[in-house]
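Here the complex is missing one protein chain, while the rest keep their positions.
Chain lettering (A, B and C) follows the sequence in which the chains are written, and residue indices restart at 1 in each chain.
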Amino acid sequence: MTTAPDAGQNTERVEIFLPSTLGYEKVARNAAQAIAEEMGFSPDRIDDLKTAVAEACMNAIEHGNQENRTASVTVLLTAASEQLEISVADEGLMPMPDTFPTPGRPGEDNRGWGMFFITHLVDQVEFTRLPKGGNRVRMIIYLTPPTDAETTSTNAQQPQ
Amino acid sequence: MTTAPDAGQNTERVEIFLPSTLGYEKVARNAAQAIAEEMGFSPDRIDDLKTAVAEACMNAIEHGNQENRTASVTVLLTAASEQLEISVADEGLMPMPDTFPTPGRPGEDNRGWGMFFITHLVDQVEFTRLPKGGNRVRMIIYLTPPTDAETTSTNAQQPQ
Amino acid sequence: MAKGDVLFRQEGTLGLLDFPRDVTAQTRETAYSAYNELARAKVRTLALNFDSTDYMNSAGIGLVISLVEDATQAGRKVFAFGLASHYRKLFNMVGLMERLSLAADEQEVKTKAAENS
Partner (left out) sequence: MAKGDVLFRQEGTLGLLDFPRDVTAQTRETAYSAYNELARAKVRTLALNFDSTDYMNSAGIGLVISLVEDATQAGRKVFAFGLASHYRKLFNMVGLMERLSLAADEQEVKTKAAENS
């Protein structure tokens, strides 16, 4: 794992490794908040981002890493002048499904809203099963957000 | 850099790499807050910890790494059942002095209170010049804090 | 890493659930036992108090949906108060806003519950 700064001249990168224990998603959520505040995002958008980041980390901990103590979650936060990108990768002990079920599973405490929040709260999102194993969620928010039409129609992508 | 969980059975470890840019100390500060809240520390103690962590990271960025873009700051947060340990290491482009000056440098905007805060706001602190280069500050706060007498007399150590 | 329990209070035909700081999957057990007490007491209005809540994740929101569905099926009117604007937005996204009424605070809930009793 290298810690060299990103190739881009105007980007700054933070790398975080979390244990696969529920609750630690808040570390990534708080870290994203610190960077987004420094970048000047509005409080509303920061709240949206915090939920998306927490949900992506929870999924990595719970599903991708099966809460396995030896697996870790890698969170990369890359701040550029006009956007903040956050990628959350797990070790893929459970691979991401090709399609996500309809949100809300009655009878199971209506779980299943995480992916729905992730795809609706950030400007762009991409789900990938990594070639060397592991699942990754890449989320981007822009300081100048795209129009609503763009946001809702083009952001969600299933794993390739 | 390995991400294996700490040897201790009941410890959880978070690893963070920060760029050497002022402002990013807030990422570590917020991360420490998330863990300390989960552990049940009181709001006052969490505020103390946040200041100590921010100051240690600022020093690593500004002094140890000379705000050099190719250098990074490594923050390890290790949560055990009764204590939270946070270590902040830089690459030592500027080595830590053997003794720290009296806090407050008049004529220089009274800079120089960072070390004073670090040593007074956490329960234990240790400054080390690492054999392979780099400076490290290790800070510990306990869920059940030691008495005042212990805190003020035994916590500060100069680099060895 | 759980953060607090759901507590219940009953005032006549009004039942209140006081949610803790974190509302997550870990909140399930105390939420249901508190809700079941109020259901046994046959309250006609259910008020969800989120004054202390500052973290709610998708599992916590799913739990709230389940409670609201159960209460609605049992013919109870459901109110919520103390919700931060971000969580009002999330409640709206999952359709919860159509199944409950927002109140400004506990006082407003009490006034409205009196009309419903």
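By definition in this document, a residue touches a chain if its C-beta (ideal position, glycine included) is under 8 Å from a C-beta of that chain, and two chains touch if they have at least 3 such contacts.
Remember, predicted model here, so these are calculated numbers, not experimental data.
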Where the missing chain touches subunit B, by residue: 21-23, 25-26, 44, 47-48, 51, 54-55, 58, 103-106, 109-114, 116-117, 120
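Here, only the chains that are shown with their structure count from here on.
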Chain centre separation in whole Å, for subunit C relative to subunit A (CA means): 28
Between subunit B and subunit C, centroid-to-centroid distance (C-alpha), Å: 41
Residues of subunit C engaged with two or more neighbouring chains: 1
Residues of subunit A engaged with two or more neighbouring chains: 21, 23, 26
